[in-house]
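Left out: one protein chain. Kept in place: all the others.
When the chains are written out, they are named A and B in that same order, and each has its own residue count from 1.
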Amino acid sequence: MTSTQRNALALALLMMLLGVTLGAAYLDLGVLHTPAAMLIGLVKAVLIVLIFMRLRPSGPLVMLAFAAGLFWLLIMFTLTLGDYFTRA
Amino acid sequence: MSEPAAEIAHQFVDAGQQRDAATFGMWIFLCTEVLLFGALFLGYTVYRLQNPETFDEAAAHTLIVAGSINTAILLVSSFCVAVAVHLAEQGERLRVTLLLCTAALLGALFLAVKAYEYHLKIQEGLFPGQAFHFSGPHSQGVEMFFVLYFTMTGLHALHVAVGVAVLTGYGVAVLLAQRPARLATAVDLAGLYWHFVDIVWVFLFPLFYLVGRAP
Partner (left out) sequence: MNPVLSQTPLQPAASKPDYLRAAQTLGSWLLTTDHKRIGILYMISITLLFFIGGVAAALLRLELTTPAGDLLASATYNKLFTMHGVIMVWFFLIPSVPTVLGNFLLPLMIGARDVAFPRLNLASWYIFMFGAFFAVFAIVAGGVDTGWTFYTPYSSTYANGAVIAMAAGVFITGFSSIATGLNFIVTIHKMRAPGLTWFRLPLFIWTLYTTSLILVLATPVLAITLFLMALERIFGVGIFDPALGGDPILFQHLFWFYSHPAVYIMILPGMGVVSEIIACFARKRIFGYRFVAYASIAIAVLGFLVWGHHMFVSGQSVYAGAVFSLLSFLVAVPSAIKVFNWTATLYKGSISFDTPMLYALGFIGLFTVGGLTGLFLASLAVDVHLTDTYFVIAHFHYVMVGGMVMAYLGGLHFWWPKITGRLYPEFPARISAIAIFAGFNLTFFPQFILGMLGMPRRYHAYADEFQVLNVLSSAGASILAVGYILPLAYMLWSLRYGKPAPPNPWRATGLEWTTPSPPPTDNFAIIPTVNEAPYAYETQDQPSRDYV
């Protein structure tokens, strides 16, 4: 498919996911609300990164850089929340 | 067949090296932004874990319609930019300008909606600090929610504003350029930034607008 078609498909999926996340907000999911919303957000982000931002054609170095950014975010979250979760 | 690439700066050996360097540089910059916003998301996580019900209660005061419209606005604008980048690489001129300016306009619309939301919140006395008043037992937690709300959406809005300026600038530049294809890399970089700004909103939206909506 052409680049424009691919982008249009991505937009359609993203809008659909917007609808899903809106709908899910009104369901009674209990503690699963936030994980569900974050998961949907993650899928949307992945779509934007892969399709709009053309991550894979940008080469392995760029992919590594992006992965590194996320990994460092993970370090910050994990070790900090590790403190909060283990406090008396 | 695309037109000749941009002029090569003296430190680069060829156009490919220049383009690779520029793209790589922008991705690294975006990683710094991930950590910038990430620290705020960490703060949100910590305080949300400490005050789950209060955050739910506070979030009921955000305008879900405005937030949803804003999400859609940014998604469409990202689409416009993605197509514009592709067309710019083909050496197109008018459609690139139109798409970039449309995206910028949508960004401006986003900011207008945001400004309206802020205005309402301030009127309701939900702006943190001296002017904050909330009748209810959990006003401290609610205020914390709104500190995070204004800080995070505010910083995001600042990034949107910069993006609007950059997209408009390049929209005009492409229109006036002798060889629009020479701006393809620059447009690509601006596009990467804009998509990132969209991604940040994708995560802000559920955290501030969709919590505590369930019956």
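Operating definition for what follows: a residue touches a chain if its C-beta (ideal position, glycine included) is under 8 Å from a C-beta of that chain, and two chains touch if they have at least 3 such contacts.
None of these values were measured; they are calculated from a predicted model.
Trainee: Among B:Glu33, B:Asp56, B:Glu89 or B:Glu117, which residue is in contact with the omitted chain in the full complex?
Mentor: Once the missing chain is taken into account, the touching residue is B:Glu33.
Trainee: From the listed residues A:Gly19, A:Pro35 or A:Gly82, report the one that touches the chain absent from this view.
Mentor: If we include the chain that is not displayed, A:Gly82 is the one touching it.
Trainee: Could you pull out which residues of chain B are in touch with the chain that's been left out?
Mentor: Looking at chain B, the ones touching the missing chain are residues 9-13, 17, 20-21, 24-25, 28-29, 31-33, 35-36, 38-40, 42-43, 46-47, 50-51, 128-130, 140-141, 143-144, 147, 151.
Trainee: At which residues does chain A meet the chain that is not included here?
Mentor: Residues 61, 68-69, 72, 75-76, 79-80, 82-88 of chain A touch the chain absent from view.
Here, only the chains that are shown with their structure count from here on.
Trainee: CA centre of chain A versus CA centre of chain B: separation in Å?
Mentor: Going by mean C-alpha positions, chain A sits 15 Å from chain B.
Trainee: Considering the complex alone, what residue numbers of chain A touch chain B?
Mentor: It comes out as residues 3-4, 7-8, 10-11, 14-15, 18, 21-22, 24-29, 33-34, 37-38, 40-41, 44-45, 48-49, 51-53, 58-59, 61-62, 65-66, 68-70, 72-73, 76-77, 80-81, 84.
Trainee: Chain A touches which residues of chain B in the complex?
Mentor: 20, 23-24, 27-28, 30-32, 34-35, 38-39, 42, 45-46, 49-50, 64, 68, 71-72, 75-76, 78-79, 81-83, 86, 191-192, 195-196, 198-199, 202-203, 205-207, 210-211, 213-215
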